[in-house]
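Heads up, one of the protein chains got dropped from this complex, but the rest are sitting where they should.
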Amino acid sequence: MRTKLFGVAGAFGLLVGTTMPALAHHAFNAEFDANKPIKFQGTITKMLWVNPHAWIYVDVKKPDGTVEEWMIETGTPNTLLRRGLTKESLQAGTQITVDGYQSKDGSLRANGRDLTLPNGQTLFLGSSGTGAPDEIKPKK
Amino acid sequence: MADGHPDLNGIWQAFVTANFDIQDHEAQPGPHPEIMGAYGAELPGQSIVEGGDIPYQPWALAKKKENFAKRMTVDVSSDKTWHASGDPELKCYMPGVPRATYMPLPFQIVQGSSPYILVAYAFTSATRTIRMNWKGDAPTDAWMGWSRGRWEGETLVVDVTGQREETWLDRAGDFHSDKFHVVERYTPASPYHLLYEATIEDPKVYTRQWKMSFPLYRRVEKNLQLLEFKCVPFTEELLYGKFRKPNGDVK
Partner (left out) sequence: MNDRTSALLAFLAFVTALVLVPQPIGGQTTSGTRQTTGGTKSAGARATAKKTAPVQRTPWGDPDLQGVWNDATSTPLQRPGDLAGKDVLNDEEAAEFQEQTAHGLTRDRRDGGRDADVNRAYNEHWMDARRLKITADHRTSLIVDPPDGRIPSLVPLSPERQKARAARADANARFNAGMPNTFHDMSLPVRCIIRTDSPPYLPTIYNNDFHIFQSPGYVAIAPEMIHSARIIPLDGRPHLRGDLQQWLGDTRGHFDGPTLVVETTNFRADDGVVFQGANPATYRITERFTRVDADTLNYEFTIEDPMTWTRPWTARIPWTKIDPGEQMYEYACHEDNFDIVHFLTGARAREKRGETVGPRPAGAAAAGER
C-alpha cells in the first residue's frame, strides 16, 4: 500500500484563507434538509434545461393512489450539452429513482443527489462526448 | 476582411422606436403616468413591419393584447408561473432576436478569422455567437437563440432557431412560440449603415411568413465603447422585494 506523502488535512488545508470563488455557490444544506432524505420512484413529466439549475419534474404515486408532483433540482445543463446531450435526451414518461434531500421549507422540492434509471444506470452518465445524443426513452 | 467578405466590425445602433411597438404607434402615456409624466411616455414610431401588420392567427392576436395588458404584472412566487406574465425586458431578461437589434442601446460586432462572430449587446451584457457555416442544431433553447451564419455576396445571413419561447418582440406584447424561426440579413449600405432585415415565421402563431427591416447606424464617436447596462439590480426589488423579512433590514 502506497504511503501517503501528504496529509489529507490538506484537503481542508487547501481551503484555509483560500479565496471565495466567483461562483460562491450556496451551501445546499441551507436549502435542503440533511435530516429529510428522500428516495422514491416516479415518472418524469418534463425537464427544464435551464441555468443556473436544471429542474426535473417527477410525478410520484403515493400508496393511497394520489400523485405528488416533485421538482428535482440538478446541476447546470451546459456540462451535459458538451457531452452530446440535448433537450430531447430525457423524455416524458421515463421512470426514475430520486435519492436526495427534501427542501427545508417542506415543499415538494428536493435536490437530486443520485438520479438513476430502473436498470440502475446513473441518469445522464452514458454519453462519453462522442457528440451523439444519448437518448433516454421511456420504457414501453 | 482578409477572407474577402465585408467587414461588419464596429458599434451599431438602431434609431427606430420599435422596442415600444414594432407596428405603427402614436406617442402615449406609459405605465403609471401619475408618477412618470413625460419621462415614462412611449415615443411614437412608424411600423418596421413590411406591409404594416403582423399576420397573427386570431387566437394569437388576443394573446398579444393579453400580454400587453399584463406587461407590468410580475409574479415569481411560483416556479411554474414564473414567466406567465410581464414583459421580459422589464425583468431584465435577455431580449432575444430580433428585439436585441432594436433595443435603444448599441451593440458591437467582433468579426475575425475564426468560425465565430460575436455580437455583444449593451442591454444586460447579452451576447450571442454566430457560428459560421455550422451544421449542428441547438442542443437546447437559449434566450438569444442559436445562430448559424453564412455569406451571400455582401450579406451576412443568420439563421436563428432554438430561441426561448418566452422572449417578446417589443413592449406591446408581440410574441412567438417555440417554433419561432428568424432569418436575419445584414447588408452594408454605406460605410456607416447596414440594412437589417429579418424574415420571421412561426406556424403556431402567425398565418404566414413576414418581414421587418430598418437601417443600423454606425456609432462614430471617437473612443466610443459599450458601457454596461447590467439591469438585474434594477429589477430585484420588483421581483423579490415582497419576499423580504417583514420589519427586517431594508437593504
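When the chains are written out, they are named A and B in that same order, and each has its own residue count from 1.
By our rule, a residue touches a chain if its C-beta (ideal position, glycine included) is under 8 Å from a C-beta of that chain, and two chains touch if they have at least 3 such contacts.
These figures come from a predicted structure and were not determined experimentally.
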Residues belonging to chain A that touch the chain removed from view: 2, 4-35, 37, 48, 50-53, 55, 73-76, 78-83, 100-101, 103-107, 109, 111-115, 122, 124-125, 128-131
Positions on chain B where the hidden chain makes contact: 1-3, 9, 76-77, 79, 82, 88, 91-94, 108, 110-118, 120, 124-129, 139-140, 142-144, 164, 166, 223, 225-228, 230, 232-233, 235-236, 239-241, 243-245, 248-251
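In the analysis below, only the chains that are shown with their structure count from here on.
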Centre distance in Å when chain A and chain B are each reduced to the mean of their C-alpha atoms: 33
Complex contact set, residues of chain B against chain A: 79, 137, 139-141
Residue numbers on chain A that touch chain B, as the complex places them: 49, 55, 71, 77, 81, 85-87, 133
